[in-house]
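A single protein chain has been omitted; all remaining protein chains appear in their positions.
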Amino acid sequence: MARLRIDFDLRSKLLRASGGTINLCYQCGSCTASCLISPGLPVRTIMRKAQIGALDDGSSWKCLSCRYCEVTCPRGVRISDVIRGYRIMLYENKSVPERLVECLWKIYDYGNPLGAPRRERLVWAKGLEVFSSGEAAIYSCCMNAYDKRLQYAAKSLVEVLLKAGIKVSVLEGENCCGDVVYNTGEEYYLEELAQSNISVLEKLKPTVILTLSPHCYNMLKNIYPRYGAKPPAPVLHYTQYIAELITSGRIKPGNLNAKVTYHDPCYLGRWSNIYEEPRTIIQHINGVKFVEMEHNRENSLCCGGGGGAFWMENIESRKVTRERLTEAKNTEAELMSTACPYCIRMFEDELKIVRYSIRVVDVVEILRESLR
Amino acid sequence: MVLAERSIWVFIEQEYGVIEESSLEVLSKAREITDKSGGLVTGILLGWNIRDKARELGRYGAHKVIVVEDKILETYLSEPYADIVGWLIEERKPDYFLASATRNGRDLAGRLAVRFKTGLQAHVIELDINEDGLLVGHVPGFGGNIVAVVKNIKGKPQMATVAIGVFTPKKLWSEAEVEVVDYKVEVERLNMRIIERVKREVVDISKSKRVVVAGMGTGGDLELVRKLSETIAADIGVTRPLADIGVAPRDIQIGSTGVSLNADLAIIVGASGAPHFVSGIRNVKTVISINKDPEAPIKEFSDYYIIGDLFEILPRLIEKLKR
Partner (left out) sequence: MPLRNIIVTLKITPKPEEIRFDPVTKTIDRAKATNEINPADKNALEMALQLREKYGGRVITVSMGPPVWEPLIKLAVAMGADDAILISDRALAGSDTLPTSLTLARAIAKIGDYDIILSGEESSDGGTGQVPPGIGEWLRIPHVTYVSAIEIIEEGRARIKRTIKGGYEILEVKMPFIASVELGCNTPRFPDFRRKRWAEREFKLKVWTIADLELAPEEVGFKGSATTVVELRELKPPERLKRVISGDPDKLAEELAEIIRSIIR
């Protein structure tokens, strides 16, 4: 019989992290069976260990935080919160994947997990009519700011907003939202980071804060208030704002003849319950033939990049990416649209290897394309 | 100091009897200096059963070679090497002491410079002796973007380590005079010893004249890259992501944490050109890049930028080059 070390303090921490729901788990195993990186992650065992306060051996680091298991769980256990609770414990015990520690250092030293120079943060906005304060403040993901391909999505968003007559501002001194810090289980630097980002936002006096990434959205809207950092204006994912502008007639989408499918990013869909707005945008574009993938909305598959996996570059993640790409290919769509920079990067990198003839785009990019 | 009597010592690094090529680079450079402005070049060779290799060093520029043999000197070990070379310097008082800036060269020179309270210039890319007899070198710094012109102002011997691959070994002169010096190493009194040594053959592409570099755009499939490299007698290199996923060993990874190329030609296939990679192709004479992206960062660092799919271009290119 295996021997386990029990830590009662850990048990009560995990109970609290799960909002009490860990007690509802009756070990049916639906989570392990449905886990997208199965057989890599023994979810049921981890839940059992949490119930009794046993230490995790590090399996928690494999979790993509996609919450697919939570949809299948018949009892409503907040599985991903339990896993994050374990990560906090593992972080305190200094048992953290090296890649994540490297990301934390890069965010501290350079303001982004890529380690790209601070002074190049706003290069993407050069030449665009943006202000240092305005109606809509864009909180750009580090990936959108520095990755040359993803800058195109950020630029597209600005251009679409300008066409609608919105005054757009970008943040001077913007830093990473800290999604990877949160997923690493580090709490104290995260607090400082959150508070410093909020003070930068406050300077802009925005009416609304728009994020390009669902991860930034989740951090600013849901996580920051827990660390004493409250955003100075409502935080929206850009698809919510743009969908509203379309339905109110302020933006009139143009023409684009293409068969398009849509991938629900986990942090936009299952994490934030935003399913319809991206679809509204796409379906308002004339000439678009919209088709759903086999798994969509709450049942959407993951891109393989959540939970810090984007930075850890595991081989298990790639299988998840490939499975979703294959689903997209099966729709015979020309374009696979989505609304998350991590998803786009994961899919595009995998396409270099599988070479399917499908193009990955951000929803705002096809909107901009149609407005030409 | 009378010019003709000026003595330049060059540390000749070796391992198991094999002379380190970069030491020959320094030797030839030293001889070029003395041929031009006077002086004698002496090679300092420590090793085991090595004396037969000493005469040949003359062809690369040594007027004379001092040899010390002991089993413990078969490979580099900082304590006995510093003790012996230090003792020789004390006895014979050379004016200049040069070493190749290999790890061992810098290790040895760093210690000796303090022993003799003398100046030591680090990995110089240019070197000469001025009219005042002072060593003047070009020292690169700050990631290679800035070079400092540095002069030794006091101490003897004046010292410098020389960057690897900057100078070329030249076989122009005649055999050296060899002096074997007796030195009994008291092994039991050493504060260190080597108990294990693991080394495998490494491909050193920093010396390759032609390199075909595979980037992530190949998807990890190096078949075409291999065929192309065979066709033009080139070596293969990879970018970091390919080494990360295990498709190729880190020995052939190019960039700031890998190898710096000194090739005449580098053909870079499917790599976007991240800054840390680009620093590794700085010294390549001609850079050709093939990339699907019309605006990949590597465009700025290429002489020829081919926009296209490598899987379509390479087979055709290989075919045409074979003819």
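A and B are the chain letters, set down in written order, and residue numbers restart from 1 in every chain.
Going forward, contacts are C-beta pairs under 8 Å (C-beta built on N, C-alpha and C of every residue); 3 or more make two chains touch, one makes a residue touch a chain.
All of these numbers come straight from a predicted model, not from anything done at the bench.
Colleague: Per the definition of touch given earlier, which of B:139, B:205 or B:238 contacts the omitted chain?
Modeller: Per the contact definition at the top, the residue touching the missing chain is B:139.
Colleague: Among A:57, A:109, A:129 or A:332, which one is in touch with the chain left out?
Modeller: Checking each option in A:57, A:109, A:129 or A:332, the one touching the absent chain turns out to be A:109.
Colleague: What residue numbers in subunit A mark contact with the hidden partner chain?
Modeller: Looking at subunit A, the ones touching the missing chain are residues 94, 98, 101-102, 104-105, 108-110, 117-119, 186, 188-189, 191-192.
Colleague: On subunit B, what residues meet the omitted chain?
Modeller: Missing-chain contacts on subunit B: residues 75, 77-79, 82, 103, 106-115, 117-123, 136, 139-155, 191-202, 204, 210, 232, 251, 257, 264-265, 267, 275, 282-283, 286-288, 290, 294, 299-309, 312-313, 316-317, 319-321.
In this section, only the chains that are shown with their structure count from here on.
Colleague: Approximately how many whole Å separate the CA-defined centres of subunit A and subunit B?
Modeller: Using C-alpha averages as centres, the distance is 46 Å.
Colleague: Taking the touch rule as given, give the residues of subunit B at its contact with subunit A in the complex, in rising order.
Modeller: Contacts found on subunit B: 216-217, 219-220, 244-245, 270, 272, 295-297.
Colleague: Within the complex, which stretch of subunit A touches subunit B?
Modeller: Within the complex, subunit A contacts subunit B at residues 148, 313, 349, 352-353, 355.
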